[in-house]
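All protein chains of the complex are present and in place, except for one that has been dropped.
Right after this comes chain A.
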Amino acid sequence: MAAPGYPTWVTRWVSGQWRNKKRPPTLRPPRILALADQVANRREQLREATCITEMSVMMACWKQNDFNDTPCAEEIRMFYDCVAKAQKERENQNEDTLSSRGNLPSSKVNKLLKRFPQITHYV
């Protein structure tokens, strides 16, 4: 059969072939009319870089103090704190919840869909 799921006579009847009113075939389901168990792979939107402000503040302080670490201790501490916070957030966030932008990457969606597959036949 050309179209899956539909016997050939259905396609020929709908196309008006037997009534002398040929029209372009309106029934052209290319695939099975059922939801697939996976989503197309989409390129995941890149996240932004973290701690850029702290890094730039620290580098400005370095430029002023000839790259000595002792006068810039406060800025360096703030930078380290920011980095630790970002690291912790990234570890906590990477579960089966929505990302910060409110969408789920295609890999996670596919994992969920595989757990509940579409039933396409009777047993």
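By our rule, a contact is a pair of C-beta atoms (placed from the backbone, for glycine too) under 8 Å apart; a residue touches a chain by one contact, two chains touch by 3 or more; residues count from 1.
To be clear about the criterion, contacts and distances are computed from a predicted model.
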item	value
Name of the absent chain as recorded in UniProt (options "cinnamyl-alcohol dehydrogenase", "Small ribosomal subunit protein uS7m", "AP complex subunit beta" or "Integrator complex subunit 11")	"Small ribosomal subunit protein uS7m"
Candidate in contact with the missing chain, chosen from A:39, A:55 or A:113	A:55
Interface residues of chain A (partner: the chain not displayed)	46-52, 55-56, 58-59, 62-63, 67-70, 76, 79, 83, 90
